[in-house]
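For this view, one protein chain was removed and the others were kept in their places.
All chains are identified by letter, namely A, B and C, in their written order; residue positions are counted from 1 within each chain.
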């Protein structure tokens, strides 16, 4: 019989004043032969942070996909690489809701190592039907995003 | 000025009675079009767990590589896929030191989702010089592994 | 208007006397900070080779999945790492059908760089219903695999 210590569970990010914080560590798989994180892999960290963001807001992406409602897909993005991350680095992805539209959302994301900025990005994600057409985001989701934006403004 | 909440840091695994426990969550990047985790990606979870294991034992892989001492490389492995993991699953990798040799170590690893076994593997890793030749593991590392094995036996 | 030169198309592997040959090159994404191919990534090369193998035999995995027939999933595997591959290496995956059963197949795969063996593996894949239960492979597929095995034996 396997008993898993109750504190052994994956990292959860959280919101503070409308900003979402999410931590990750750099493992072998993330690096390339030049000794630093492979440039496409920062997008994986950012997607983990966005998924956690939705999870913290009780938006169940998996259920929305399974029941045919829809799924987010990245429509466009811009990314700046400011300083490289290395093996064993502890990183934090900070995400804010920049723009909220009926059928899409723009999330600004910055990856930090302590006070060093590693990368920054602006990611535009659209809500799509399973067939790939734009669809209004579920009402409760829009409301949650709006509430997060308000908290960030009040700061 | 960016202030990161102090509790926002990556998950650390830990040892309990000679077994190492490490948690991870399944993200979009880990799945494939059949809806489950892509078979090679379990090896990434297992490698994260082994890296964390060494970190908990104060073995600095990065320093050992940088100062020319050596690096672990997988020599052979066997793997059984028992049940598929899915998006959003919380997984735990349980690792034990099965065999300790002068220049290599065999780690047994099982991935669990609650009480369901997802995969199990036996991974044989050799310590290699930067030129790729087998080398005795650093003495303090062998000692740490031996101590972990003892704790598992005493259970 | 975009005109793509007709010779610009992805590499196709092919069978010679019952053995399937498939080439791939090592890119940045495949390496890790120790300068060699990350151990889990050889499984990606091998999966590409198996997918190409099925394609050469006119088994349409995508259609079989979409129409609810089923999909292959790896059940267990063993893998030996013999020599590391590096950035820019030209590799060839050689695959043979080792064992054919009603609902599964064992494929032996070796990755070569010229005459150097890089890794060798034995991969056991089962045909599963979309719900994840074992199912007999489509008859025409079993026939194709059997014919490949015969050609290998006649050599």
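Here is the rule we use: a contact is a pair of C-beta atoms (placed from the backbone, for glycine too) under 8 Å apart; a residue touches a chain by one contact, two chains touch by 3 or more.
All values reported here derive from a predicted model rather than from experimental measurement.
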Within the entire complex, the undisplayed chain is in contact with A, B, C
Contacts of subunit A with the absent chain, listed as residue ranges: 33-34, 36, 39-41, 43-44, 47, 65, 71, 73-81, 84, 132
On subunit B, where is the contact patch with the chain that was removed from view? 28-29, 31-36, 38, 40, 86-87
In the complete complex, which positions of subunit C touch the hidden chain? 2, 4-5, 7-11, 13-14, 16, 21-25, 27-29, 44, 47-48, 51, 55, 61-62, 86-88, 90-92, 94, 110, 112, 115
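One rule holds in what follows: only the chains that are shown with their structure count from here on.
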Distance from the CA centroid of subunit A to that of subunit B, rounded to the nearest Å? 25
The positions of subunit B in contact with two or more other chains are 44, 47
